[in-house]
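This structure is in structure tokens; I'll ask about it shortly.
Removed from the display is one protein chain of the complex; every other protein chain stays in position.
Order of writing sets the chain letters: A and B. Residues in each chain are counted from 1.
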Amino acid sequence: MSEPATDPLPDPSIARAQASGSTGSAGGSSHRRLLALIVKEYAQIRRDPSTFLIAFAMPLLLLFLFGYAISLDPRETRVALVVQDDSAPAARLAQAYVHSPYFDVTPLNAVIPARALMEEGAIHGFVVIPPDFGRSVARGAPRPIQIVTDGTQPNQATFIASYAEGVRLNWMASEMAMRAGEARATGMGPPIDVSQRMWFNPGLQSRYFLVPGAIAIVMTMIGTLLTALVVAREWERGTMEALLATPMRMIEFILSKVLPYFLLGMGSMALCTVIAVTAFGLPFRGSIFALFAIAAAFLLPALGLGLFISAGTRNQFVASQVALLASFLPTFLLSGFIFEIGSMPWPIQALTYAVPARYLIPALQTVFMAGDIWPIILPNILIMLGFGLLFFILCFRATRRSLD
Amino acid sequence: MADPIAPSVGVAAPVATATGIVKIFGEARALDGVDLAVVPGKVTGLVGPDGAGKTTLIRVLAGLMASDEGAVSILEGPPAERLDAIGYMPQRFGLYEDLTVRENLVLYAEMRGLPREAQESVFRRLLEFTDLARFQARPAGKLSGGMKQKLGLACALVSTPPLLLLDEPGVGVDPISRRELWAMVAELTREGIGVLWSTAYLDEAELCDTVYLLSEGRMLFTGPPAELTGAIHNRVIRVTGFAERRREALTRALDRPDVIDGTLQGRAIRLLIGEGEKVPDAAALDMGPDTQVTPTPARFEDGFIERLGGGPEGTSALAAAYREIPASDAPAIEAKGLTKRFGEFTAAQDVSFTVPRGHIFGLLGPNGAGKSTTFKMLCGLLTPSEGSGSVAGYDLRRAAARARSSLGYMAQKFSLYGDLSVAQNLDFFAGAYDLSGAEAREAIARVTEIFELGAHLKRNAGTLPLGFKQRLALACAVMHEPPVLFLDEPTSGVDPVMRREFWTHINGLVRRGVTVLVTTHFMDEAEYCDDVTLIYRARQIASGPPDSLKAQAARLTGKDDPTMEDAFIALIEASDADGEAEEAA
Partner (left out) sequence: MPVLQLPARFTRLRAMIVKEIWALLRDPKSRIVLVLPPLIQLFIFTFATTLDVKNVDIGLVDRSGGVHAQELLQRIEGSPRFRDVIVLPSMAAMEQAIDEQQVLAAIVIQDDFDQRLARGQSATLGLVLDGRRSNAAQIVAGYVSQIAGGYGAELAPISARQGGSSAVTHWYNPSLDYMWFTLPGLVALIISIAGIAITSQAVARERELGTFDQLMVSPMRVHEILIGMMMPPLLVGMFNGMLFLVVAQVAFGVPFTGSFLLFIVAMIFYQLALIGMGLLVSAMSMTQQQAFLGSFIVTVPLILLSGYAAPIENMPDWLQVITYADPVRYFLIIVQGLFLKAMPASVVFHQLWPLGVIALVSLSAAAWLFRARME
């Protein structure tokens, strides 16, 4: 190759003058460095596939799973009905089960096949209407029906037992009404009738509380996992080394990570909210302001934790493992969005107080379903901000400006 | 602040000094009392094999690490307060692969506070200087190794610092890019910049103004390179016209007590004679009537070897214990019209050659030219799009498994299981190559003894010193006594004594009938080859013994006695000229 063109470089004296000038007024160019770092981060976010995966593909997958695929709404549980009596009352009771919106009934005429179906999990319970049932009803002393449930799934078992009993009670009321006429029957209902009103979620749709949980996971993934990964990547690819050799200060570097991923987290949260409300029909009864305040308060500890993790592990693989253990799993298990904190033993309940998502979930659920109830939202926001402060202090203490 | 740089005025004050630097990692003393000074307007070389402590020292100078003892001063201040004055290019260039060439430049210009109004002209000049103007919009990750290097340099130069620290800028770069890089650095020193250039390539040391030779954390030598070579300048001879085959001649010469080092150089051998020994004449060497002995200029590497106490003996214990590969007229390695296409892109086009039993064949070429693709097709890692290949008589398509069991493979990067012990690595590779029971035990015992691995058997392979890693890798590759060996840049970054030891084994094996295929852009490795082929832009542009390539280059350039590196560059430039002529036609 030929010699390079003459005078290939700027006059060093300019640079020197400039260099000596900038040592005196480092603060003056600080915002320029920060801006340049943020522009760089933005370009990387746009081009890196793993960012895309975590910030867009993963939220959509989680939203789909929690908003659409899985549902804890109890309906149409598969049960069998063993009718050992062919009288009219027995047939009416059987009809009551078949018509119940809660059961998907398989009629059988013996217990043995029901046992087999239970064993393989094809049904979760069965009801036996015993022989001689019709005559016993006529005698005024009905034989008890048998309700058998599959106890391997305790919640389902409780549900079947109480709803199967409910169907029987209704049937009984109408039987009595038939025999004794309208007037008496009103007095013959169950002596204490419980009239339920489910506030905020009258349709008992589990997605109402699962989707806010999914949004919490999404923000955790972006705030903690993605941030830990991108900082670890700087170390791994050697770009950190090059940056450290420039006059950059650590605070500029940290801010250049916090600001873009904060915006990305907010954007992803907003996207999820729009999809949740439009596609999954979630109510949104609070204000946008409250939603953003809650999300912002949560993203601070999430980002702080991510930066703290990456300060300790300068390797993407280790960072991702630690982020999973320290953020995703606690958010999933210990935030109370699926699993009831109150039912956990006290050491684990105590642990949940250290999980920032524990404070996010009630605030989010409230702003979606109930409205701006500040007595709930505000304390949670303050606690999350406190965690944010703590993690950032830890992060600054752990981040040293050196390769040692 | 006083102007720290006084270009071309006598002996200038150093821009950077380090005195008595000690750096300890755990138990290991990575640097053990090291002194160094970088002078403005000069290239200061920091030379040494991998693991010598070069990177640690540069990081201490750049303020990225604190030393345990000693002092560093950059422009009479601590490094942390002189970050504006330091241009630093880390080993992996510090480029953002997702960002374009231009975005990388803008980032570093902003980080270093280059005034916005000056940026446009600085970028223009830097892009012109590095010949990257055409690739401004290309992501850095999509650049070739040489171009990344230049961009890394440009990024370190945006604000024209008085001190430029370059950590192994020449590693993994082919001779052409390396030469361009040196031209750029020469330009910078003319501007008065003090450059510290670290390298494991000893031939680069000769290009520096001052050299610091670092080995295992200590300075072996400090001064102008000529001082080191000057001490031995009468003791290097070139022997030609001997009767024996060159490898036998070299082995015998190395076994002489007065010879402390020797290498092959085409048809000739080059010997370094020990201090205080009489330089032997043709008669003393006893290599046949036509033997000629001529003095030849000493090289930096000779000086290094001398300081390390000389190279190994010429006889290889490995070769002595190796089976004799049966003679055969059939070629041991054959490539017939090998072509590899990845989508639209042709990585290798119609590559053909044959390697007879007991020969070393070299694949040369710049990075990305197609030599690795060809190499990978021949060892079965890639399936050729067209053409065929065979190893030890087994066709790669029809009998790939047999072909694979007939070859031993050694990768450039240490690629054994670092978390397994030495013994476990040996066990695994014995089993992987079908050695079982007594056979395996015997093979493992043999290589353990030959390579002196006994004391390290329980140690994790990843924690071995570099030289032992090299030995273990070779041990694993030859345990099953394959008739063919594939070596991918086997000795890059290794200290010269280790490299000699390695080639002593290879030469010995070749005399036993083993056939070797080697890829390299290390030119003295090319000299060991019987034949080489030069691959450029996916095609073979020249083939033949190293001497004939050098002769071709001599005709092209009119230069007497060109080195292998000269030949490499001349042939590639001629190929470029042909290509342009064709395009023009």
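Basically, a residue touches a chain if its C-beta (ideal position, glycine included) is under 8 Å from a C-beta of that chain, and two chains touch if they have at least 3 such contacts.
Quick caveat, the model's predicted, so the values are computed rather than measured.
Trainee: Touch as defined at the start, partner being the missing chain; which of A:P107, A:P154 or A:G281 qualifies?
Mentor: Residue touching the chain left out of view: A:P154.
Trainee: Out of B:D35, B:E128 or B:D434, which touches the unshown chain?
Mentor: Of the listed residues, the one touching the omitted chain is B:D434.
Trainee: Hey, which of A:V83, A:M172, A:L360 or A:I381 is the one touching the hidden chain?
Mentor: In the full complex, the listed residue that touches the missing chain is A:M172.
Trainee: Among A:T220, A:S310, A:S327 or A:Q365, which residue is in contact with the omitted chain in the full complex?
Mentor: Looking across A:T220, A:S310, A:S327 or A:Q365, the contact with the absent chain belongs to A:Q365.
Trainee: Across the whole complex, list the residues on subunit A that are touched by the chain not included here.
Mentor: Counting only subunit A, the missing chain is touched by 50, 53-54, 57-58, 61-62, 65-66, 68-78, 104, 116, 118-121, 136-137, 140-159, 161-162, 164-165, 168-169, 172-173, 175-176, 186-202, 204-206, 208-209, 229, 316-318, 320-321, 324-325, 329, 333-334, 338-340, 342-345, 348, 351, 362, 365-366, 369-370, 373, 375-376.
Trainee: Please output the residues of subunit B touching the missing chain, sorted low to high.
Mentor: 376, 379-383, 401-402, 404-407, 409, 411, 413-421, 424, 427-436, 439, 460, 480-481, 486
Throughout what follows, only the chains that are shown with their structure count from here on.
Trainee: Using Cα averages as centroids, what's the distance between subunit A and subunit B in whole Å?
Mentor: Subunit A and subunit B have C-alpha centres separated by 54 Å.
Trainee: Please give the residue numbers of subunit B that touch subunit A in the complex, ascending.
Mentor: Interface residues on subunit B, with respect to subunit A: 1, 3, 5, 59, 62-66, 80-81, 83-86, 88-99, 103, 106-108, 110-115, 118, 121-122, 125-126, 128-129, 131, 139, 155-157, 159-162, 165, 176, 179-180, 183-184, 187-188, 191-193.
Trainee: Name, in rising order, each residue of subunit A that touches subunit B in their complex.
Mentor: It comes out as residues 1, 3-5, 7-12, 14-16, 18-20, 22-23, 29, 32-33, 35-37, 39-40, 43-44, 47-48, 237-239, 241-248, 401-404.
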